[in-house]
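A protein chain is absent from this complex, but the other protein chains hold their places.
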Amino acid sequence: MPARLALARATSEVAIEMIERLQTYLPRLVLSPSFVLILLFVYGFIVFTGYLSMSDSRMLPSFGFVGLENFGKLFNLRHWSIALKNLAIFGILYIVICTVIGLGLAILLDMKIRGEGVLRPIYLYPMALSFIVTGTAWKWFLDPGIGLEHVMHLWGWESFSFNWIKSREMAIYTVVIAAVWQSSGFVMAMFLAGLRGIDNEILKAAQIDGASNWQLYRRIVIPMLRPAFLSAFVVLAHLAIKAYDLVIALTNGGPGRATELPATFMYSYSFTRNQMGIGASSAVIMLMMIASIIIPYLYSELREKKS
Amino acid sequence: MKRTLSKLACGVAVCAIMTGAGVASAADSSVEVLHWWTSGGEASALNVLKEDLESNGVSWKDMPVAGGGGEQAMTVLRARVTAGNAPTAVQMLGFDIQDWAAEGALADLNSVAAKEGWDDVVPAALQRFAKHDGKWISAPVNVHSTNWVWANKKIFDELGIAQPASWDELVAALDKIKAAGYTAVAHGGQAWQDATIFDAVVMSVGGPDLYKKAFVDLDPAALGSDQMKEAFDRMATLRSYVDDNFSGRDWNLASAMVIEGKAGVQFMGDWAKGEFLKANLKPGEDFLCFRFPDTQGTVTFNSDQFAMFSIGEEGRDAQVKLASSIMAPSFQSAFNVVKGSVPARTDVSDEAFDACGKKGMKELAEANASGKLFGSMAHGHASPAAVKNSIYDVVTAHFNGEFDSAEAVEELVSAVEGAQ
Partner (left out) sequence: MSAASKDTALRTGAIARAVIYSVLIVFAVFYLLPLFVMLVNSVKPLDEIRQGNMLAFPQAFTIEPWIQAWGEAQIGVQPTGLKPYFVNSLVMVIPAVAISTFLGAINGYVLTKWQFPGHRIVFGLMLFSCFIPFQIVLIPMARILGLLDLAGTTSGLVLVHVVYGLGFTTLFFRNYYDAFPTELIRAATIDGAGFFRIFRRILLPSSGPIIVVTVIWQFTNVWNDFLFGASFADFDSQPMTVALNNLVSSSTGVKEYNVHFAGAILAALPTLIVYVVSGRYFVRGLMAGAVKG
């Protein structure tokens, strides 16, 4: 009898141990399908693209190895330097303007505004629409012949001129306008969420100490919004680098090639010009740019959590 | 077995819903057609083909993908072929057909072509694209010719302008139109539209000789010649007759400018005719159609074709029926009347066509007979995609004032060389 008891205890101990072991491995097991999918479909494909960038692929992938020849060709293309320059202009303006507008609107909306429930979805909705939908409307609006300029002329303001989209120097700024329209509301929501998360007592205390509104924001509120700034930056940066639909819908890279961006460049070389090798090498450069933004962010974020 | 494996491979959660949705079955007598004639008249014209096939017991699975004159569809095609899921037939232009044939992806249509005698009725310039290694691989639907001028007759009459027959007469006419306060040239600043004009201008400067050497043989001497510089100078001249809002404008909006009497002429392929007809304008009475001055007698063309993919035996029968229906004179006539183009076979009756269409068919036949029928560079019928786009880059940059003509010639030589 005691022997049986001991046996039972032993088996139950084994069982418990197994359950415990299962408990330690179960989480990893649950995570693994997602992780495997990502490894294959993201990192596997990145490796594949890396290989293509050193191959002689034209219309379809082929595997003749040509070393770094495609990168050499890439950086000799005037086209590519235009695309990089445009990305710099577009990226900086887009991120800065979206952040400023987003933060500004969030601060204003946070001041006990009547009708916030109406305004907020109005600011947010552009993010819900794809540019296949709104591209035509924007193109119209910016076109001097039928758009804003034309309407202003009809309304009697004859000297009004707004023809950026037709000008090589200015067209990239119209892309910025449309892009800001699309995502600044979303940034607003992120900041609004950040503001709402700040403890009101801190603000009240500072006010009792005689801080002005301006000081209040500069010294207390904005520093406390740091996580929101970071999230906004990452979201905007990746949207900027991936920006494709926007340019296709608005200018299709024109006038001339004045609004070409790396994403449109990559697409056209990979798929319409049958120079997939060069397309892939531009993709590799884009991935490197993305990595140089994201990895430091991830590093700081994840390390901070440790401490 | 394969499906079971695939389920194992793709992760538990994802597969839970995958069993529900079916895979397209390889139906015996159906054709899947990838094309970009997705709206309006051209789509309903294609419906003629669909009904024709259905009356033969072949069902039509429609796979339309619009955008960028087929660019989007070609991207989709790459994905489909890579996935091993090629459509039965794909609308295609020029060199794309040859490129796919070179990949070994296309089917052999020689038996039906021999039976129906395609070799005798399709112009050799089209066969250049529809055949690969002596094998028919695609069925041409139409021929668009691209060196047309569309003019508003009222403006021409009002200013006493006769139909210009030479470059100098054209410039004189444009001067008059501009002086009268109209936009002389209605144009849309998109790379392919710039290049469409460039085709005609090169032809007008150096004739078929220069055109062929530069765009087909890609001879650096021809590309860098003084004649080519002259062609760029002419482009710059034409640029001075275009209004300031041209950039990015769709071609049909440019046509509308001519239709509404705001602009004098448009240089555009024969698909523009549809716009004029839909606005209830009559050829010869309300608008004029004539060849780009100094290119009379020559025709630059593009031709929509349906390339047939190798899809295995079970779909073969339906595929052949499709090819045969496309080549049937009745469909060629019905479709092209709607589309504004002319039939790809030279033996179709011109009865159903209007004045411009009859003229187009006659000129096509003549140009074919005299060896003056050339594939259009701007529409991918003279040189491969990489070269075509590199020429686009230079032409459009020059037209937008980034280069002067001398620089443009230099750039052209190096761009074409770099793209080969």
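A few comments on the model shown:
Each chain gets a letter, A and B, in the order it is written, and its residues are counted from 1.
The rule we apply is simple: a contact is a pair of C-beta atoms (placed from the backbone, for glycine too) under 8 Å apart; a residue touches a chain by one contact, two chains touch by 3 or more.
Being a predicted model, the structure only gives us computed values, none of them experimental.
Within the full complex, the chain left out of the display contacts the shown chains A, B. Of B:G67, B:G261 or B:G418, it is B:G67 that touches the chain left out of the display. Check B:D250, B:E285, B:D317 or B:D347 against the missing chain and you find that the one touching it is B:D250.
Shown as candidates are A:V42, A:L68 or A:I92; the residue that touches the absent chain is A:V42. Check A:V14, A:L68, A:I92 or A:V151 against the missing chain and you find that the one touching it is A:V151. Remark: the residues of chain A touching the chain excluded from display are 23-24, 26-28, 30-31, 33-35, 37-46, 48-49, 60-61, 101, 104-105, 108-113, 117, 119-130, 132-134, 136-138, 140-141, 146-147, 150-151, 154, 181, 185, 189-194, 196-200, 203-204, 207, 213, 216, 227-228, 230-232, 238, 241-242, 244-245, 263, 266-267, 270-271, 280, 283, 286-287, 290-291, 294-295, 298, 301-302, 305-306.
In the full complex, chain B touches the omitted chain through residues 2-3, 6, 9-10, 13-14, 16-18, 20-24, 32, 35-44, 46-47, 49-50, 60-70, 72, 75-76, 78-80, 82-85, 250, 252-253, 256, 271, 274-275, 278, 339.
Basically, only the chains that are shown with their structure count from here on.
Chain centres here are Cα means. That of chain A falls 37 Å from that of chain B.
Interface residues of chain B, counted against chain A in their complex, comprise 11-14, 68, 71, 74-75, 78, 81-82, 99-100, 103, 189-191, 244-249, 384-386, 389-390, 393, 396-397, 399-402, 418-419. Interface of chain A with chain B (complex): residues 33, 36-37, 58-61, 73, 76-77, 79, 139, 143-145, 163, 165-166, 168, 171, 251-252, 254-258, 267-268, 271-275.
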